[in-house]
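What you see is the complex with one protein chain gone and the rest in place.
Moving on, here comes chain A:
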Amino acid sequence: MFADYSTAELGAIFAMQGFAGLILFSVFVLMALGLAIIFGQMGVINMAHGEFMILGAYVTYIVSNIFSAYMPGLFGAYFFVAMFLAFIASGALGLLVEWAMIRHLYKRPLDTLLATWGLSLILQQIYRSVFGAREVGVSIPDWMMGSLPLTDLIEIPINGIFVMVLAVSISLAVYIMMFRSTWGRQVRAINQNRVMAGAVGINTEWTDRLTFGIGCGVAGVAGSAFTMIGSTGPTAGQLYIVDTFLVVVFGGAASLLGTIASAFSISQAQSIMEFFLSGSMAKVITLLVVVGILMIRPQGLFALKLRK
């Protein structure tokens, strides 16, 4: 397996693959955080998660066009504006969807699966009607493309670093909101015992709506970031949904730490196997291992103790 490579090359392999794994990890974390909030804390199976991400991507596309048309001098910085607006747009749509649809289904969690799947089809068709069936090209500022050459063999993609920094910042922000803010305390209280939380004066309806909105907003930011590495089209959200659920379920639905741990283990395993096997086989083996572990531990890697 290693016979074909020299020692220097082997070193480079491990360095670059390690880094490729870290990028994949960051991508998984970004994809899964929004869903972990919605699925983990509220129990809503949001099949339209990918479409909320793509809304963020389309917002980025619009913002990039506006900047290149009216403020070409500031084009290098448009991405930050785009991510912020993506959060607002996806979050606002999330609030609307929660109010119009999800709140009527809290007592029937399995029905949220069907309803949000229908929502994803509707959103896809809306994107198709508005932006056209074809993928749109989002131009990325020059400073975000390209790579940092460390040695002859090792080169680090700049957008990879950007995704990693973003993943860490958003995880921190979510952590602070979840464990250091009033809203976070209320969310956790509702998660543990909805009736009691209501009885002590927490506005459960509003907290639910806000939680769903924030989860969708985070998805929007992820979608905005993914314009750097993936495609932006009406159905591109579908590419992410399986991996996203895999990460959240494997980590233990109610645990944010579990989500991060599972993103890390799946991404590293997949990235290492992709190097030594073919791409499709790596995916097959990753899925088999995940299914195997979930059969032994259906609650996922990390599970909270709940009073049911």
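Please note the rule applied: a residue touches a chain if its C-beta (ideal position, glycine included) is under 8 Å from a C-beta of that chain, and two chains touch if they have at least 3 such contacts; residues count from 1.
The criterion applied here is as follows: contacts and distances are computed from a predicted model.
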**Item:** Missing subunit (named according to UniProt) among the choices "Carbohydrate ABC transporter permease", "Aspartyl/glutamyl-tRNA(Asn/Gln) amidotransferase subunit B", "2-oxoacid:ferredoxin oxidoreductase subunit beta" or "Aliphatic amidase expression-regulating protein"
**Value:** "Aliphatic amidase expression-regulating protein"
**Fill in**
Among A:Ser90, A:Thr232 or A:Ser255, contact with the omitted chain is made only by A:Thr232
**Message:** Considering the complete complex, identify which of A:Ile62, A:Ile158 or A:Ala303 is in touch with the unshown chain.
**Reply:** A:Ile158
**Request:** For the chain that's not shown, point to the residue among A:Ala100, A:Met145 or A:Met196 touching it.
**Result:** A:Met145
**Request:** Kindly note down the residues of chain A that lie in touch with the hidden chain.
**Result:** 5, 9, 12-13, 16-17, 19-20, 23-24, 27, 125, 128, 132-140, 145-147, 149, 153, 155, 157-160, 226, 228-236, 238-240, 271, 274-275, 278-280, 282-283
